[in-house]
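Note sheet for the following structure.
Only one protein chain is missing; all other protein chains are in place.
The first chain written gets the first letter, and so on, giving A and B; residue counts start at 1 in each chain.
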Amino acid sequence: MNLPAAEWYDLRDLNGISRLITEWVADWGPDWLASILTGVIGALGVLAIIGPTLLILIWLERKVIARMQARIGPNRVGPVGLLQPVADAVKLILKEELAPRAADKWVFFLPPVLIFVPAILIWGVLPFGPNMSVADLEMGVLFLVAISGVNVLVVFMAGWAQNNKYALFGAMRVIAMSISYEIPVVLSLLALVFFTGTLSVNGIVLWQQANDVVLFLIFPMSALMFLFGSTAELNRTPADISEAESEIVAGYHTEYSGMRFGLFYAVELANTLAISAFFATFFLGGWWLWGLDQWVPSWLILLAKTGLMYFVFIWLRGTLPRLRLDQLMSFCWKFFVPVGLVFLAVAATQRTLLIELGWDPAVALPIYAVINWGIAGAGVAIYARTAASPAQRLPSRPVMARGRLGGLRAARELADAGSGD
Amino acid sequence: MTSGTPTGVTPGAAEGGFGPNEPVVVNLGPQHPSTHGVFRLKATLDGERVIDADMIIGYLHRSMEKLAEERTFTQNIPFTDRIDYLAAMSNNLAYCLAVEKLCGIEVPPRAQAIRILFAELQRLASHAMANGTFANDCGAWQTPLFHMFRERERILDMFEMTCGARLTTNYMRIGGVAFDLPPELLPALRSFLDDLPGKIEEYRDLLLGNEILVARSRDVGVIDAEGAVNASLAGPVLRATGVPWDIRKADPYSGYEAFDFDIPVGRNGDCYDRFLVRMEEVRQSVQILEQLIDNIPGGAWLAELPLHLRPPEGEAYARVESPRGELGFYVVSDGGPTPYRFHCRAPSLINLTALREMTIGGTLADAIVTLGSIDIVVGEIDR
Partner (left out) sequence: MSDVGFHLAFWSLSALTIGGALMIIVSRNLIHAVIFLILSFIGVAGLFITLSADFLALVQILVYVGAIAVLMLFAILLTPRAARDNEESLMRYPAMILMGLVIAAGVFVALETDWGPMREGAIGTQAKIIGESLINQYVLPFEIGAVMLTAALVGAIALARQDDEDLPIHTASLIEEGVLPPPDGDAADAPAGPGDDS
């Protein structure tokens, strides 16, 4: 928007190169070739950006988690262990790929491949810069939601085909959870769509640029819902129950070995990266950073914000235990869905007030932010008060026996003394 | 209507003709990430709910109690290391106490103090392991475990500098301990004791205050005081139900009566209480060690004994409060150089018997947490 159509050598807008090639092809070739080429170049460009980023982030994840766990982490392969992801991949490729005899052959074979489709498609609508998305769809947000829903089916195919109970449990869990958590994610995005008045992903960034504000400040609860709902859909802690290691071994990919497992793993990381990027886009301003995007390539700004969000995901993984399936469900249905509906109404009201009454955004937006933070805080406080069961309110200090000793009678005395305190 | 060939490979679905509540049997173990060894829990599930649980043990049976009848009393000490390999010192101590009781041996005061020192250090190490793996079972991705391993590592270093081994220490002897304390041990212990209370507070804040951990473990795997006493449970599992029972207080051995410490008990008898009791016991152990460290008497560390010990005919039972509960050794002598009967009352085995009652009605995830909170050591269960 602010940039003129860039020259091909302008690093701030890599789209220039793509445009140069497609215009050259359009000169002599049929125009369907040019449009196919646009897609291919876009996909290759996306892969070229996320591939190396992913490798670095795998290393980063292992390093950061190691630091959180008082360990050193990979430090043998390459300088400071940087080549560890490569070594892992080589190891996975060299491993034998086993298939259970009772597995449903085709349904078992397909998911590791199919799961890449939504994982790559999702990048299509991500704006790396003002005019730097593979397809700046008018309904980019809807596209994002629709494509991430397809993931569930592939995971279900994987879990079902293995003829393994753990895998089936993982698949059932992932379906139940994804269906439930799609609602808060959609509600949070819908609030943004209501407020900014556009379904386009780039449009939301442009809105943030036009109003000089990041949406995280105005809709904190939507950001939380998107973040937590995403952890549920990505199977990451604290919602990694579909591959809960201590319960159902490896969940829906229990029987996959070698590179088949590697593909699941890679897609999980790629999806995490994608969700980090979309969080950065929706709530942190995407490629825009208060004018810095005029000087620094906008895609670098986006990658930096993505890295920040990825760190948050690593942080959650390194520090939180896992919730139980029913707890996740009740958290979704009893907290996120009502609060999401409230914020939908709030966003619609605020938008209407802004447009109809013609308020100055510079005045109205800070007020909105204060109101929304207040509502979000009140919602969290109310839920925290009401959600805990009586036992969960018991103090986190044990009763001290103070010289009492014995069996049931002493236990009863202690309990009476404890209740008297 | 004839049912043709089953086409689905869904577990159970191929049979056809059953209602939606047909249970699924899932084997957790013997090869499973969370069974703490080769223990097998055969859970019958209705959806995610456990409606029956069978405990199948014996995968680690090494016939120690029979083997011990072929070896002399002193040669049996290494076996006790391997019964509960996470609390070797406590097992050494319990066995030595039993044989000393049988022979009527007086243990020198210095040896008694050293025994308490290492038994309490062993309790710290074992509880660190128990609490770390418990958090792991709750889904905390190894982080608490590694942090607790950091502390445990220092304890194992102290074991190593004293007796050369870290896990299977084989340190205690009938009538005392094998070696005197090395000079570098007490400074190491001093700095460890200085650091530990701060670390414990850190763990309290990070783990006991963690809402997810509370939600996962409160009201999970509940057993009440009466049930626990009836099932003959012991140790933190019993104390979590509110019963103040600790062998160190109830039947003091090795000079525990001289120390001032308290017994923490729980309120609800759930997994969180077990975790809580272990956390507090760590602090009480630190208190015991603080009282001990400057008051270790001098003198001999091993009683004068004949090389070939032949206890008089008779039997003896000695018990200690091991990290997992009441650990007892029953030794019968027929006057010969080897025991006529050697039996171990393993707290893990007896605590495990309550698992079925604790898990039924909970979910699969609860069963894992409950199993982790009981803190079993399969070597002790199977022996």
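In this text, a contact is a pair of C-beta atoms (placed from the backbone, for glycine too) under 8 Å apart; a residue touches a chain by one contact, two chains touch by 3 or more.
Everything quoted here is computed from the prediction, not taken from an experiment.
Peer 1: So which of B:P108, B:G132, B:G362 or B:G379 would be touching the chain we can't see?
Peer 2: Counting the whole complex, the residue in contact with the absent chain is B:G362.
Peer 1: From the list A:A70, A:V107, A:L300 or A:M400, which touches the chain that is not on show?
Peer 2: In the complete complex, the chain left out is touched by residue A:V107.
Peer 1: Who touches the missing chain here, B:T162, B:N268, B:S285 or B:S373?
Peer 2: B:N268
Peer 1: Which positions on chain A touch the chain that was left off?
Peer 2: Counting over the whole complex, chain A touches the hidden chain at residues 30-32, 35-36, 104, 106-107, 137-139, 142-143, 145-147, 149-150, 152-153, 156-157, 160, 172, 175, 179, 182, 199, 390-391, 394, 399, 411-412, 414-416, 418-419.
To be clear about the criterion, only the chains that are shown with their structure count from here on.
Peer 1: State, to the nearest whole Å, the distance from the C-alpha centre of chain A to the C-alpha centre of chain B.
Peer 2: Those two chain centres are 41 Å apart.
Peer 1: Which bits of chain B are touching chain A when the two form their complex?
Peer 2: Result: residues 9-11, 24, 26, 32-34, 48, 135-143, 146-147, 150, 204, 208-210, 212-216, 218-219, 225-226, 229, 241-246, 249-250, 262-268, 270, 273, 276-277, 280, 363-366, 368, 372 of chain B touch chain A.
Peer 1: Tell me, which parts of chain A touch chain B in their complex?
Peer 2: Residues in contact with chain B: 65, 68-71, 102-104, 160-161, 163, 165-166, 168-169, 237-238, 240-241, 244-249, 317-327, 388-389, 391-392, 394, 396-402, 404-408, 410-412, 414-415, 418.
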